[in-house]
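After the structure tokens below, expect a handful of questions from me.
Missing here: one protein chain of the complex. Every other protein chain is in place.
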Amino acid sequence: MTESIGLPRAGTPARSRKALRNIPFPAIVGMVLLIVPAFVAIFAPWIMPHDPAAIDPSRALIPPLPFEGSDPAYLLGTDNLGRDMLSRLIDGSRISLLVGVLGVVLAGTIGLAAGLLAGYYGRFVDAAIMRLVDALLAIPGILLILVILGVVKPGLTTLVVVLGLTNWVVYARQIRAEVLEIRERLFVEAAKNFGVSHTRILLRHITPNVMPTFIVLSTLSVATIIITESSLSFLGLGVQPPDVSWGLMLTSGRDYITNAWWLSTLPGLAIAGTVLGILLLGDWLRDTLDPRLGV
Amino acid sequence: MHGNEPLLSIRDLRVTAEKRDLTLVDGVSLDIHAGERMALVGESGSGKSLTCMSVISLLARGLRVSGGEIAWRGEDISRVSAGRMRQLRGREISMIYQEPLTSLNPVLSIGNQLGEAAKHVSASRADVLSMLDRVGFDRPERVLRQRPHELSGGMRQRVMIAMALLGRPRLLLADEPTTALDVTVQDQVLKLIYDITVETGTALLLVSHDLNVVRRIADTVAVLYTGRIAESGPTERVLSEPRHPYTDALLRSVPSLGVKADRLTAIPGRVPTPNEWTDGCRFASRCGFATATCVDKPPFAEFQGQASACWHTDRLIESKGAR
Partner (left out) sequence: MTTDTALPGTASDAAVRVTALCKTFRVADGFFGRKKDFAAVRDVGLSVPKGATLGIIGESGSGKTTVARMLAGLLRPTSGDILITGAPVFDAKGRTTAAGRTAAQMVFQDPYSALNPRMNVRSILAEPLTVAPRASRQEIARRVAELTDQVGMAASALEKYPHEFSGGQRQRLVIARALARKPQVLICDEPVSALDVSIQSQILNLLKDLQEEMGLTYVFIGHGLESVHFMSDRISVMYKGAVVEQGTADDILHRPGHEYTRRLIESSRAQPFKTR
């Protein structure tokens, strides 16, 4: 009366190999969109054609290549102070990506821990964490950032910490909701039945099951964080010149938008492309990490 | 029953999952006459629900009728417009579902929801009240003011039955209508469906996995396995003298009351999934009668109103005689 085992679907190791061969097109686009800025950020000092900070008013506002008045030496043109756009974009990628990644790591870690604890333990722990979350959500994020930055000296570290501290609440709420559902599933009950510790239930049973949500939230919040960074930089509270980020470039080009569109548009495209890449890759990652969805 | 013209006639129905190109219902044919109570019985994946849903074009997204014909009183309704189907639903063909809690909107009163259904089939308030009375509510006026969560599961299913029958349909489709209910309540609701279909002459197509339910209510039965009909015929005959080894094995595998057995006669293995389906007999791998012949598609042979798709019906009958 032995049942025949195993449907003719591939086992897991074989499946992941197969999955790698059949990466869907959007995910490939996502990878390309991410590999380019990541490569550029890592090798920035070696691939910048000009010094990104070199000011030369005589060369101000040269348009990018195919347009009239362009200069082959400055592929993407120059800004209002005559700095090379391409070099500045390359240089700016480092801070933009760094801020985005570190901000998400910080926000995600705090949010995941808070959501897991609140959802799993409930009662007092839940009440305490969720009241804090409610309080933070009641204050507009940007206002909170402004208050913090008004007290602490602006700078890269401050920026990352501030972005992390204001973005974790989204994680906490969503993950808590997910945990509330997962902790009622029978496999959690079964684990309790044979005396598995709470820590282990949280790490082995609950955390892996909230990962899809976590990944989606992370891709979304990288986008939010990169964009928040640009508004803060615009207000002079984010990245401080001579450092440069895409956000700073985007917002400082605003004054020239009518006669030199490339100052805002090029960093804008860089942000949009990177964010799109993250979203596409995140989607695919969520699906492949789910053992139920592998085909 | 009047005339030989069936109310609903399904011929060689095929339902396909488009994305993965899997055939889930593979050539089902059946006729339901006016006033007939027919049961589709099978396990999960047998295609019984899909067959039922195809009739009123309620297949889930990604599934479609890819072949065959569904004729409603002579009209092919398998590819009919959404507008025509809306006309038919409720007035000619009605449906009740398994889970009465999710098929009722929790924030609207029963009166509200019945009113909406009544408007669709132009029934009056008096019709609604008498129908509620008929399905067993002592104080119909009061039920109208209640919300779904104030009613028990059995009560909600009674409301659903009332709603389905408001338009006096000729055919009632019921997809596992009592599965979510307790055994005793299940029986009361089943009896209600039986009585009401007898009274009104409404035909019934009942989808169920439960042989007891089928035995209690259905005149005729079609046993489905892996998207095909294994056996069909008058319920009493099929369930007492099965002509397909699957029906036979199924009947013998369920514990029967009063017969104290030490072990059950289990069917080995498991139901093959659609990607494993072959053209030959799909029960062969679990069947005690299987031979090399079974790799070919078995013919659907009729014998005194009872039909089965098996190469070895004779040997099955023989073995039963010997037993």
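Each chain carries a letter (A and B) given by its place in the written order, and its residues are counted from 1.
As a working rule, contacts are C-beta pairs under 8 Å (C-beta built on N, C-alpha and C of every residue); 3 or more make two chains touch, one makes a residue touch a chain.
The model shown is predicted, which means the values in this text are computed figures rather than measured ones.
Contacts of the undrawn chain with the visible chains, over the full complex, involve A, B. Here the missing chain is touched by one residue of A:209, A:224, A:245 or A:288, and it is A:209.
One of B:112, B:256, B:275 or B:293 touches the chain omitted from the figure, and that residue is B:256. Where chain B meets the chain that is not shown, the touching residues are 43-44, 182-187, 190-191, 194-195, 198, 209-213, 215-217, 235-236, 249-250, 253-258, 260-268, 270-271, 286. Chain A residues in contact with the hidden partner, per the touch definition given at the top, are 1-3, 5-7, 9, 11-13, 185-187, 189-197, 204-205, 208-209, 211, 291-292.
Note that only the chains that are shown with their structure count from here on.
If you average the CA atoms of chain A and of chain B, the two centres end up 51 Å from each other.
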